[in-house]
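Just passing along the structure, written as C-alpha cells.
A single protein chain has been removed from this complex, and every other one stays in its place.
On to chain A.
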Amino acid sequence: MAGITASDTDVVALLMRQHGDIRTLFDEVERATGNERRAAFRRLVQLLAVHETAEEEIVHPFTRLSVPDGEKVVEDRLREERKAKETLSQLDDMDPDSPEFLPALEAFRLEVMAHARAEERYEFNHIRRTAGPARLAAMAAALRAAEAVAPTRPHPGTESAVKNLMLGPVASVMDRTRDAVRKAMGRNG
C-alpha cells in the first residue's frame, strides 16, 4: 500500500488520524447544502460506524484484557458512545436542510469529539504503554482492513470513490467491518 510510514504500524497513530478525518467530515456536512449535505452526512455516519466498530473489535478488547482496570476505562467509553448514538438517531430522523439540523449536528459533533479526546487521553495512552510494537502493528493491520471497507481518504491505486458509493446501509457497513477485522485479527493476532 502506498504512503506507509513507520506510524502506519501503530494503531494509536492511525486512530488519532481517523479522529481528525471525522472532524473534517463534520465541517463538510456543515458547509454543504441539499443533496451534497445528505451525501456528506452519510459518509460521516459510515466512517463513524467503521471507526467505532473497529474500536469495539480491536481496541476495547485489548484494553479490557491488558490494561489495569481496563474494564472500567472501556465502560466509560461505551457510555459516551451510547450517548452519541442517541443524538445520532435523532439527527437521522431530521431533514438535513431543516432549521433544527445544524444545532443538533453541533451537539453531536461536541459529543463525538469529547469521546475522541477521552479515548486519546484515557485509553490510547494506556495501550501504547502496555502493547509492544508487534501488538500495535497487528492491531494497526486489523484497523487498515476495517478502513478498506469504507476508505476514509482516497488510497492511491484503489477504487475508493466507487467503494464509497456502494457502501449501503450503516448496519451492513458495521457487519462488513466486523468481518474484515476478525479475518485480519485471525491472520495477525
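Keep this in mind: a contact is a pair of C-beta atoms (placed from the backbone, for glycine too) under 8 Å apart; a residue touches a chain by one contact, two chains touch by 3 or more; residues count from 1.
Note that in this section contacts and distances are computed from a predicted model.
**Student:** With one chain of the assembly withheld, which option in "NADH-quinone oxidoreductase subunit L", "Cytochrome C oxidase subunit II", "ABC transporter permease" or "Ferritin-like domain-containing protein" matches that chain's UniProt protein name?
**Tutor:** The UniProt record for the chain left out of view names it "Ferritin-like domain-containing protein".
**Student:** Among A:35, A:90 or A:125, which residue is in contact with the omitted chain in the full complex?
**Tutor:** Checking the options A:35, A:90 or A:125, the one contacting the hidden chain is A:125.
**Student:** Among A:23, A:42 or A:85, single out the residue that touches the unshown chain.
**Tutor:** The single option touching the absent chain is A:23.
**Student:** With the missing chain put back, one of A:94, A:113, A:137 or A:185 would touch it. Which one?
**Tutor:** Checking the options A:94, A:113, A:137 or A:185, the one contacting the hidden chain is A:113.
**Student:** In the complete complex, which positions of chain A touch the hidden chain?
**Tutor:** Residues 3, 5, 7, 12-13, 16-21, 23-24, 27, 106, 109-110, 113-114, 117, 120, 125, 128 of chain A touch the chain that is not shown.
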